[in-house]
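Supplied in structure tokens, the structure appears directly below.
The block that comes next holds chain A.
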Amino acid sequence: MTTIPLQAYLILALILFCIGLFGALTKRNTIIVLICIELMLNAVNLNLVAFSQLGNNPGITGQVFSLFTITIAAAEVAVGMAILIAWYRHKNGVNVDEMDGLKD
Partner candidate 1 sequence: MDIQTLLSFEWGMMAPEFTILIVGILLSLLDLFGKDTWKKSLPWLAVGGVGVAIIFLLFQYGHGDISILGNTYVFDSFAFYFKLILLIATLLILLMVISRTVQQEVRDRGEYLYLLLAALLGGMMVASGGDLISLFVGLELLSLSSYIMVGLRKRDVRSSEGAMKYLINGSIATAFTLFGMSYVFGLTGSTKLVDIAREMSGSLGSGEPVAIIGFIIMFVGLAFKISTVPFHMWTPDVYEGAVTPVSAFLSVVSKSAGFIIIVRIFWGIFGNATFGGSDTLFATMIDFIAVLAFLTMFIGNLVALRQRNMKRLLAYSSIGHAGYILIPLVSLTPVSLENIWFYLLAYAFMTIGAFMVIYILEQQKQSEDISIFTGLYRESPALAIIMTIFLASLAGIPGTAGFIGKFNIFVGAVAADPAQYILAGTMAVMTVVSYIYYFNIMVQMYIRKPQLEGTTKIARLQSVPLILCVAGTIGLGVFPFIALNFFH
Partner candidate 2 sequence: MGTLSLLVFSPFIGLIALLLAGKQSDNITKRIAAFSSLIPLILSILVYAQYQAGSGLSEILRWVQFEVGEQTLTLNYELAVDGFSVILILLTTIIAVLAVFTSSWQIKQNSHLFFMLMFLLEFGILGVFSADNLILFFIFFEITLIPMFFLIGKWGGTDREESAFSYIIYNGLGSMVLLIAIAAIFVTAGTTNFSEAAEYFRTSNEAGLQLGIAIAFLIAFGVKLPIFPLHSWMVKVHVHAPPALVMIHAGVLLKIGAYGLIKFGVGILPASFTTLAPLIAILGLVNLLYGAYLALVQEELRSVLAYSSISHMGIILLGVAALNEAGIQGAIFQSVSHGLISALFFLLVGILLVRTRTTNLRKLSGLARLTPVLAGFFLVAALAGLGLPGMSGFVSEFTVFLGIFENMPVIGAIGTLGIIMTVVYMLRAILKMTYGTYRNMFGDMNDLGMGELIPATILLICIVVIGVYPNTIALTVQQTLETLLVGIGG
């Protein structure tokens, strides 16, 4: 079995992170924005797991960390959806563009 080098994982994670960031900043649909944020968090998980297996001082800590990250990401999305539903009741839509009630 050929081992995939650590760098490959890191670069994949970096690409995922950037795609997620790009999406979060440009997409108009709030749900897609939330999904993009999930993508960013998953890039972190990939990093953590790869490091815990192949990095310096391999151990289990990284995997534990990624479990925490997954849990909290879930909580974040849950809260996000709840707020989004409240917002949907006001505007009948989920577009980020319409969030312009608060400005200077």
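Remarks
Assume a residue touches a chain if its C-beta (ideal position, glycine included) is under 8 Å from a C-beta of that chain, and two chains touch if they have at least 3 such contacts; residues count from 1.
If you want to know what made the cut, all candidates are chains of the complex that A comes from, given by their letters.
Given the structure is predicted, the values throughout are model-derived calculations rather than measurements.
This complex pairs chain A in touch with one listed candidate out of 1 or 2: 1. Here chain A touches candidate 1 in the complex through residues 10, 13, 17, 20-21, 24, 30, 33-34, 37, 40-41, 43-44, 47-48, 50-52, 55-59, 61-62, 64-65, 68-69, 72, 75-76, 79-80, 82-84, 86-87, 89-91, 96, 99, 101-104, going by the rule given at the top.
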